[in-house]
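Note that one protein chain is taken out, while the other chains of the complex remain in position.
Chain naming follows the written order as A, B and C, and within any one chain the residues start at number 1.
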Amino acid sequence: MVIVMAPDAPSDTIDSIVDLVASVGGEAYVTRGVSRTIIGLVGDVERFETLNLRALPGVADILRISTPYKLVSRENTTERSVVQVAGVPIGGDHMTLIAGPCAVETPEQTLEAALMAKRAGAALLRGGAYKPRTSPYAFQGLGETGLKILSDVRAETGLPIVTEVVDASDVELVASYADMLQIGTRNMQNFALLQAVGDAGKPVLLKRGMSSTIEEWLMAAEYIAQRGNLNIVLCERGIRTFEKATRNTLDVSAVAVAQRLSHLPVVVDPSHSGGKRELVLPLSRAAIAVGADGLIVDVHPAPETALCDGPQALTHADLAELAHVVTALPPLVGRTLTPSVAQVGAGV
Amino acid sequence: MVIVMAPDAPSDTIDSIVDLVASVGGEAYVTRGVSRTIIGLVGDVERFETLNLRALPGVADILRISTPYKLVSRENTTERSVVQVAGVPIGGDHMTLIAGPCAVETPEQTLEAALMAKRAGAALLRGGAYKPRTSPYAFQGLGETGLKILSDVRAETGLPIVTEVVDASDVELVASYADMLQIGTRNMQNFALLQAVGDAGKPVLLKRGMSSTIEEWLMAAEYIAQRGNLNIVLCERGIRTFEKATRNTLDVSAVAVAQRLSHLPVVVDPSHSGGKRELVLPLSRAAIAVGADGLIVDVHPAPETALCDGPQALTHADLAELAHVVTALPPLVGRTLTPSVAQVGAGV
Amino acid sequence: MVIVMAPDAPSDTIDSIVDLVASVGGEAYVTRGVSRTIIGLVGDVERFETLNLRALPGVADILRISTPYKLVSRENTTERSVVQVAGVPIGGDHMTLIAGPCAVETPEQTLEAALMAKRAGAALLRGGAYKPRTSPYAFQGLGETGLKILSDVRAETGLPIVTEVVDASDVELVASYADMLQIGTRNMQNFALLQAVGDAGKPVLLKRGMSSTIEEWLMAAEYIAQRGNLNIVLCERGIRTFEKATRNTLDVSAVAVAQRLSHLPVVVDPSHSGGKRELVLPLSRAAIAVGADGLIVDVHPAPETALCDGPQALTHADLAELAHVVTALPPLVGRTLTPSVAQVGAGV
Partner (left out) sequence: MVIVMAPDAPSDTIDSIVDLVASVGGEAYVTRGVSRTIIGLVGDVERFETLNLRALPGVADILRISTPYKLVSRENTTERSVVQVAGVPIGGDHMTLIAGPCAVETPEQTLEAALMAKRAGAALLRGGAYKPRTSPYAFQGLGETGLKILSDVRAETGLPIVTEVVDASDVELVASYADMLQIGTRNMQNFALLQAVGDAGKPVLLKRGMSSTIEEWLMAAEYIAQRGNLNIVLCERGIRTFEKATRNTLDVSAVAVAQRLSHLPVVVDPSHSGGKRELVLPLSRAAIAVGADGLIVDVHPAPETALCDGPQALTHADLAELAHVVTALPPLVGRTLTPSVAQVGAGV
């Protein structure tokens, strides 16, 4: 931690800061520059935070040098993690495809989308039973009925389920069906929900807030980790910018940056980033090429009847190209597509 | 609703859209331009939405003309609303000051801050017992202990309480103490929470999401209103921009725009916008001058010991100027400061 | 300047940095923390910059402590400046209104707009003869013909002229007509143009880039100042944000921040910020209340025929309210409206 003093800070303030820092067991090193004095602090940053130094007169700025997250940081855990979702690995040398419908609508639509996902190379099935929607008048998901449909489709296809939970009080119920719990972009800083999924003991897919910094995203992951759950996969899904031609702007650099700062795997959602079907495949290629640990893609048997985000769902005609992308590109970045566990056992 | 067709859209697609629109009871008017054809739809927009027209081949864009919110819209309720909080009005010709500590820390600190608030002209007391914090290692609030302190301070000062609720399962408890429930910026799209406060029957202070559009903010209010609770006050608290010199950027135009689009009162939080004590008074003046229905300001008896947001809290030395600002400026925009109800009865 | 070393930086790198700093006459103080080592540098920052320390292995980050601008900084010139434009002061206890048409179209329209401006209390006339437009197909201004019209209108009304220059090679010509040269938002970092107006010896109105930070804005002013011209007035005109309901978002905090960091006067353009007539008066009130040194407002006798930005121009019906705002509000912030010099002499 570095304290920058205002140009006119009196020297007794500086002395009192040195004393304050000593009072919590730290050491303060004063460097008097031409126009400014800076004070470098050595010791326990958490204890320095309690001193509220920023509010002292004469303090112009406080620069935090070390990262504010610990458990998810790569400084503490050098080796990158592999998260297991019902036997399907995400991370390491794998490139894992998660695919399925944005929303669970009917048993038939969900099964058909799951079979499409599998055909494209998916090892995990995505599908929403609880949908957070900007408008209260939009379709909000089937709730537990949707979870049961997902569960039936898992039985039939062998694909483990990734599904979103939107309220802390639903976590237990959703966790009783799901193999992986998804936290959506609007809930990235819903701290009660983060703590609840941290307690639930299931792997978590944590989407980046649509205007969050990478540091805030990692702090959100830290909330989950702090409850003893380190089975967290980060998901970049596009950030809000001025650009109107796309729904969001996929931040591919965030994948590389987050992988350097954290040991957690990072996957990309090309469907919600671009918001348009024709962008999904180019963005999928970019995501794999930049080094993502996986992709999560919307597919739908009949996008024109989808109750949610139809315009961005891939459909039958796109599957062959998706299958090609997820098999051909990963080897160029030292990865291989994670096969479906189901392919061995279930024989669908 | 206007459908814009792609330049190469075949005319049988246009015919089938006309038929689809008719199938849900609407009418479609086709205008063939030089480079594009557009189709104007007349009828029930909610039913048109179910047609998923955006996903049809040949459709380039769909422009929604009418506002997507109804209950909070000024198109439906022309006259601007006045929300009553335990007898204290917000809206109309009033300019209401809400003040208090960012977080409830001790009975003494809360009482002293409440007395400071009252001296500055506040009619309502703010104070957080549940604090959503970016870091899991930061002070998270006293919980119910904090609510009891607020309740005691209300008894002593006569100031009704505005306090934040962060989880749907806490709403009943918080509502049993509070006079007004606050939804924080990170929870603006926590839809389960919005519905829960909609059901609770207490007035709601709804902060704008830090990177939300005004339309998304009004849609969030619509979630509350849809549960039968129209006692909603909107709160502009600064939006995220590139500027690093301030914590957020206070969007004063949003006050004027929201007041034109919605009948709900709009107040401003100058403390969280700027994030620095020296900006609070200039921004308070700007907020009143632009026409805000109220201000919500952090005050603290000893900001250098505050457990939360000390650098932005006004302290004793600033109170006289705050009191001057909130009495002198409102008459210039046709308003008067809402007096404290307590001033009549409690005589503190 | 503070150098933050990477956690794994070898200690001989640290030694070599200490030597490098000494080689340019500086001193380096090393503070070894628990997880990181920091090095505080004392001496001439410009010389440190030539060392390219950021590119050295083991350097994680470099934090610049002092401000990168000098001549426009308030650290060096404590007292706030008053800029004189042909006898009309901007800054100090003054609140100066600049008004006129967005673009000069005809002699009649310009004269009528100037008379409107004067009636509203303007001491300076704005009007564009060179218009930078997003589309090459839009009206680009009358060029020198427009400058002659402005000059004639100045003779008739006595109002000094503020007009934009868009290309370095035009500066001499424009300066031969104008009393103050305006740099538009798109040219804030057109460094050749900044240097040319710095050389021209006329006061400069420097608009903030529409997505610039305050620091970049002050660095742009430094380019002008470095050529020996300190008669610079900063103009906040709204920044680009996600909000679609307004053309730009007026950043009122930037006024207060820029006035603390720089001694230059800061005026506000409420017309281009909001982009809508109904927002101009509320934003003008906010700007004066926050403490702006002036306003620059679009007025037009017939906005529905304006060749540029008609929707945001005030018209006859709005003048009385504008006149009221610019006289009634300034005293509340310790200022008075700058009278038109012409009112004494020309008697229009």
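Here is the rule we use: a residue touches a chain if its C-beta (ideal position, glycine included) is under 8 Å from a C-beta of that chain, and two chains touch if they have at least 3 such contacts.
This structure is a prediction, so every number in the text was calculated from the model and none was measured.
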Selected from A:17, A:214, A:306 or A:341 as touching the chain missing from the view: A:214
What is the set of chain A residues that contact the non-displayed chain in the whole complex? 211-215, 239, 241-246, 249-257, 260-261, 273-274, 278-279, 282-283, 285-291, 328-329, 332-333
In the full complex, chain B touches the hidden chain through residues 2, 4, 7, 29, 31-36, 38, 40-44, 63, 65-66, 75, 240, 242
Residue-wise, where is chain C in contact with the chain that is not depicted? 46, 49, 52, 54-56, 68, 132-138, 166-170, 186-187, 189-193, 210-211, 216, 219, 222-223, 226, 240, 303-307, 310-311
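Here, only the chains that are shown with their structure count from here on.
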Which chain has its C-alpha centre closest to the mean of all protein C-alpha atoms shown? B
So how far apart, in whole Å, are chain A and chain C when each is placed at the average of its C-alpha atoms? 40
Nearest whole angstrom, what separates the Cα centre of chain B from the Cα centre of chain C? 32
Could you tell me the distance, in whole angstrom, between the mean C-alpha positions of chain A and chain B? 28
Would you mind listing the residues of chain C that make contact with two or more other chains? 242
